[in-house]
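Apart from one protein chain that is not included, each protein chain of the complex appears where it belongs.
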Amino acid sequence: MPTDRRWFSRVLALAALVALAGALLLPPAGETQSTLGEIKKRDKMIVGVKTDFPPFGSVDASGKNIGFDIDVAYELGKAMLGDPRKVELVSVTSGNRIPYLQSGKIDIIVATVTINDERKKVVEFSEPYFLSGALILVPKASPINDVKDLNGKKVAIIQGAITDADLAELAPQATRLKYGKVTEAVLAVKAGHADAFVQDDILILKLAKENPDMRAAGKPFYPRGYGIAVRKGDVEFINWVNAQLKRMRADGTYERIWKKHLAEFEASLVKP
Amino acid sequence: MRWQVIPQSLPYLLAGVRATLLLSATVLVTGTVLGVTWGLLRVFPVAALQRVMTVVVEAVRSVPLLLQMFFIFFGLPALGIQTPVFLSAVLAMTLWMGANLAEVIRGAIESIPRGQLEAGVSTGLTYGQAMRSIILPQALRRMLPPFVGLCTILIKDTSIAAIIGVFELTRAAQETIERTFRTFELYLVVAVMYFLICFPLTSLSRSLERRLGGPDHPRAVLASMAASR
Partner (left out) sequence: MKAYEFHFIEIWKALPYLTEGAALTIGISFLAMLLGLVVGLALALTSQGSLRVGRWAVSAYVEIFRNTPLLIQIFFIYFGLPLLLVKLPAFASGLLALTLYSAAYNAEVFRAGLEAVPRGQREAARSTGLTAWQEARHVIVPQAVRISFPALGNNLVSLVKNSSLVSAIGMVELMFVANDISFNNFRSFEVYGAAVVYYMIIILVLSRGLALVERRLQKALA
């Protein structure tokens, strides 16, 4: 038995060394083919979208993806491949959307990705296509009305979302509980594990509407833009996306999608 | 309590059950093949081979299944290996099943007194013939209860695949909860469903133990518990 264990630890150390050496010596290969070319060749665009974030990305009773981002994704697919049905939608969360993009499981993210400097280091962002601040979701009877009231309270946030850093700055005494999915965060507030849930205003407004036992508190803080994201280095692709966004604003497509999903919240949203 | 959510979501949950059984069956096949291979290699009387197999099996058994799934799904693409969720789960669980089955096989074979093998060889049989005609038939009987036990654990562990997004019963429950927020009722019902699937297997394992175990029964049970987790 002891011999086996010694052997084991030696082999483990050796394996770690080999992996390290191999990785360090691995030459960064050049681009095999641009993503744009790959999509055209495949004749299919794979888009990462949210399924727990109405009205940008959710699933209706029949299992169909619906939402603002979904419609934008279909528009992009139609523009590149001629048919919105050539778009394959993959469900992602705030936490795993960039790993999905980086590992090649999706070509592009249209999933409420807030533009910030950290993320700019690893992805290419389009021009902002929506402006969103953060809001607070609390039980109806809660005394919380402002982000400062969150100090000393337990606040649910989503792993990988910018709210983590934001709250560290705006309410440093708040205890942040991280959950992977929106539903878990909402369940946590309902169960009393958390006193509040902080996320993008549009989501909070929608959740407050759907859950009569909860309400939205505070004014949208820290407004920032959502961007469409592609892999770092895919400059050709992001330039094309920007051209599409420009076109959509010009020919009324953007307005149409906005009216369809966001009209009911128009009053409470941050104006650009 | 809103118990009506259960009949309303039953069709979706049953789809989850089907997916769970499909995933389990797939891993059962691949895992058994891998486990038998590793198990036999493990007891093959070549010292170097045994050492390598020990390292491999112990390495696999030292990492949580959830982490293996995450590593295969998110980490391996860095090396150029792309696996969709279902395959990632199958791969991780196959490794798990293979390593644990190899241990069960080793435990069963080693529990048979060496004297028998030596006696067989001394009467002129080769190692292979002695293994096949004397050791393996006995070992097979001792392997069976813990093997069935492993199958039960396998079915339960498919729930872990839900965390990386594989569709099976636990995921079906989570998606239903996303629409209805009835956690208590739904997790209870899903627990019952798993119970109904696993309990027969656990009972089978126990009755096999009783029928195939000898007078050394409690110690044999403990020995197999010490080997197969």
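In order of appearance the chains are A and B, and numbering begins at 1 in each one.
As a convention for this text, a contact is a pair of C-beta atoms (placed from the backbone, for glycine too) under 8 Å apart; a residue touches a chain by one contact, two chains touch by 3 or more.
Keep in mind the model is a prediction, meaning the values are calculated, not measured.
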Visible contact partners (per top-of-document touch definition) of the missing chain: A, B
Residue in contact with the excluded chain [from B:Leu125, B:Leu140, B:Leu188 or B:Leu204]: B:Leu188
Contact with the hidden chain (one of A:Ser91, A:Ser142, A:Gln159 or A:Asn242): A:Gln159
Missing-partner contacts on subunit A, residue numbers: 1-2, 5, 8-9, 12, 16, 19-20, 23-24, 26, 28-33, 35, 38, 94-96, 98-99, 102-104, 118, 122, 159-160, 164, 177-180, 184, 187-188, 190-193, 231-233
Residue numbers in subunit B that touch the chain omitted from display: 1, 58-59, 61-68, 70-71, 74-80, 152, 156-160, 162-163, 170, 173, 177, 182-184, 187-188, 190-191, 194-195, 198-199, 202, 217-219, 221-223, 225-227, 229
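Going forward, only the chains that are shown with their structure count from here on.
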Of subunit B, residues touching subunit A in the complex: 51, 54-55, 58-59, 74, 77-78, 82, 165, 174, 177-179, 181, 183
Subunit A residues touching subunit B - in the complex, by the definition given at the top: 3-4, 7-8, 11-12, 52, 61, 91, 96, 99, 102-105, 181, 183, 186-187, 190-191
